[in-house]
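Worksheet for the structure shown next.
Note that one protein chain is taken out, while the other chains of the complex remain in position.
Order as written gives the chain letters A, B and C; numbering starts at 1 within each chain.
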Amino acid sequence: MKDQLFAYVLRLADDAAILGQRLGEWCGHAPTLEEDIGLANIGLDYIGQARALYTYAGEIEGKGRDEDQLCFLRHEREFSNCLLVEQPNGDFAETIAREFFFAAFMLPFWTRLKASRDETLAAIAAKAEKEAAYHLRHSAEWVIRLGDGTGESHERMQDAVEALWIYTGELFEVDDTLATLIADGIAVDPEPIRTEWRETVARVLSEATLAIPEEGYAQTGGRSGIHTEHFGHLLSEMQYMQRAYPGLKW
Amino acid sequence: MKDQLFAYVLRLADDAAILGQRLGEWCGHAPTLEEDIGLANIGLDYIGQARALYTYAGEIEGKGRDEDQLCFLRHEREFSNCLLVEQPNGDFAETIAREFFFAAFMLPFWTRLKASRDETLAAIAAKAEKEAAYHLRHSAEWVIRLGDGTGESHERMQDAVEALWIYTGELFEVDDTLATLIADGIAVDPEPIRTEWRETVARVLSEATLAIPEEGYAQTGGRSGIHTEHFGHLLSEMQYMQRAYPGLKW
Amino acid sequence: AEREAAFQGRIDAEEKIEPNDWMPEAYRKTLVRQISQHAHSEIVGMLPEGNWITRAPTLKRKAALLAKVQDEGGHGLYLYSAAETLGVSREELTEQLLSGKAKYSSIFNYPTLTWADIGAIGWLVDGAAIMNQIPLCRCSFGPYSRAMIRICKEESFHQRQGYELLLTMCRSSEEQKAMVQDALNRWWWPSLMMFGPSDKDSLHSAQSMAWKIKRFTNDELRQKFVDATVPQAHFLGLTIPDEDLKLNEETGHWEYGEIDWSEFARVLKGDGPCNRQRMKARRKAHAEGGWVREAALAYAEKRAARRAAKSAAA
Partner (left out) sequence: AEREAAFQGRIDAEEKIEPNDWMPEAYRKTLVRQISQHAHSEIVGMLPEGNWITRAPTLKRKAALLAKVQDEGGHGLYLYSAAETLGVSREELTEQLLSGKAKYSSIFNYPTLTWADIGAIGWLVDGAAIMNQIPLCRCSFGPYSRAMIRICKEESFHQRQGYELLLTMCRSSEEQKAMVQDALNRWWWPSLMMFGPSDKDSLHSAQSMAWKIKRFTNDELRQKFVDATVPQAHFLGLTIPDEDLKLNEETGHWEYGEIDWSEFARVLKGDGPCNRQRMKARRKAHAEGGWVREAALAYAEKRAARRAAKSAAA
């Protein structure tokens, strides 16, 4: 149980840390000043979530690892974030599509996790739920604006939706670790979220005049540390300081 | 003297290692298959030079550091390559301009270094001279082809020449370290190379129908470890494995 | 001339000038130039620090840095808004920045090479900015003065945060302390240059003083900064990279060596270590974001048209 809980909290932490890292890459380079601020804001939410979750994971593990050791001193194959969050920022449409697909899942996810038997997770969820509501609103508005904007923005937004679609199925994956914790009332069963997620996606894409991709193969692997080739490069940058100067206080 | 020689060999090694690293980034992404092979070839020459030079630097230092410790375990401020070689690949024109400016200096440089009182350096120079002759021919041909190709290629090549011009002056910089070694007949005095370099550049740019930039401010700092902001990112990628897995054999 | 006198009278009485009030054209121009330059500095200033967001050594520092850079974006927004009350649009101002017509603070043309630079920027650059900005909280132009009050509060938080970062490093290891010293060596003189040319060479100053846009001379502010900063450096155990620096026991001021004004002029002219990269980054962001801004505009127009059609039908 402890092992599963540790793995579960780590997944959530990795999701948040990696997406926060990606959003941090935008800083100073966004299409408008408002979005520079907006994307940084969302990035900050994720980093905050990552900190709380890593800290809790470290407590569960009980080996004295803190948030930074878990974030900066694990190897690629030990990271268990989903593949969606590690995808490169691409153009603004891709960043928005990634955010939208993820937030459309995370909002109902956190809402349900508030009822977890694990009180720490429930408390983290209560805070994260509010943040996810904003992330979903922000990204959905942009999906609509870009989808129903100009010819070029429509095409880019459609391309982005299609490029990332293959990574959305992993959000609903249930493996043994998760099944055990669901049975125990600790983790959220993602299956019932599927309908809600599909409805959100359908509603927003349709308002955006975008075609909804067909159900297809769901690329997975992230939860067991099999990432896309982008991930190693992200890690080499993110972890560089802790790797180059081990064991120091910053 | 030993300190100066160590610093000098390290500069040459860093130049080669960093330019080799940059050229390696192209692999699989060049504009033609022939250039994929050609740029890799040149990259290999630089990595070979870096290996010989780092190994020799380690011997001079006498602290048991080998080529890999010198390349992968020094910090940004300790790297003494010139700023030119660390500039990003940019488009193909920028890569070619960087190569051309550098090779137009290095060919006469190695020719002169063959006469160094330091036999190891002289031996390295003899081999590197042949390589530099090819690098110069390859890049000069492309400068001409792109400069005198289409309107777009002309403009890109001109932009590249202008963007990198500010980093060419550093090649001729003489500081105390260098002055001592020049006086001793070990290092090459870059000053006399200036005329030859200018002639090469003028001849090739003019055949390429490109304008020669005016003499302007020469950005320096690389030799004392003050790099451009691109450099830290290059390093975090290049050194990641040795940083993340210290002290292992590969 | 009568209006001018009345205007000056209001200034002398420390009244705030508001956007709809009459003002001399030169006053408006001076303010537009200064406020927009300040706004541009905030925007360009996001880049050197932004360079380290992806490499911050801890999550806490990453969050603090991201928040700080975000604050700078926010300052840019307030300031562009303040400038807009004077009748210039953000688009115009952005165009001036990207074309190279408008200036921004030269300090942002220096590179961030190590993590200690992030602390040094907070401590020295924000520290110098605050010295410049505190008197601006009492600036005669209302919107600017109010923007500055808000900005100063945040900047002073950033400055303390930067100093604390360096303190942590200096106390953690000799290696890190050396990094901090190196950062101080590189940022000290450029920070002093942030106050602008020496009084004897400074343009615009007298008129700006009369208009209460400026309340202290460049050299006065620079001295304040040096006096405040030297003891802080000593507390960190660092050496200021100035052999001529010494405390004048009589005046109580720290006297500093000659500033290299040729470097100042060169960087201002465009040949600093990062001028090209900064402009390239801003232009790239602007160019690559073009389709997004167009789409947002197109969508807003479509929506407005739909609403109009609806209400016409109703």
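Methods note: a contact is a pair of C-beta atoms (placed from the backbone, for glycine too) under 8 Å apart; a residue touches a chain by one contact, two chains touch by 3 or more.
Predicted, not measured: the structure shown is a model, and the values here were computed from it.
The hidden chain, counted over the whole complex, makes contact with A, B. Considering the whole complex, the residue from B:Cys82, B:Ala97, B:Ile144 or B:Ile166 that touches the absent chain is B:Ile144. Here one chain is not drawn; of A:Arg74, A:Arg145, A:His227 or A:Arg243, the residue touching it is A:His227. In the complete assembly, the contact with the undisplayed chain comes from B:Asp68, out of B:Asp68, B:Asp159 or B:Asp189.
Residues 75-77, 163, 166, 216-217, 219, 221, 226-229, 231-232, 236 are the ones on subunit A that touch the missing chain.
For subunit B, the list of residues touching the undisplayed chain reads 17, 20-21, 24-25, 27-37, 40-41, 43-44, 47-48, 50-51, 54, 67-68, 71-72, 91-92, 144-146, 148-150, 152-153, 156, 237-238, 240-242, 245, 248-250.
Heads up, the rule we're going with is that only the chains that are shown with their structure count from here on.
Common neighbours of subunit A and subunit B, listed by label, are C.
Just to note, of A-C and B-C, the chains joined by more C-beta pairs in contact are A-C.
Centroid to centroid, with C-alpha atoms defining each point, subunit A and subunit B lie 41 Å apart. One simple way to say how far apart two chains are is to compare their mean CA positions; for subunit B and subunit C this gives 37 Å.
Listed for subunit C are residues 55, each touching two or more other chains. Along subunit B, residues 75, 236 each make contact with two or more other chains.
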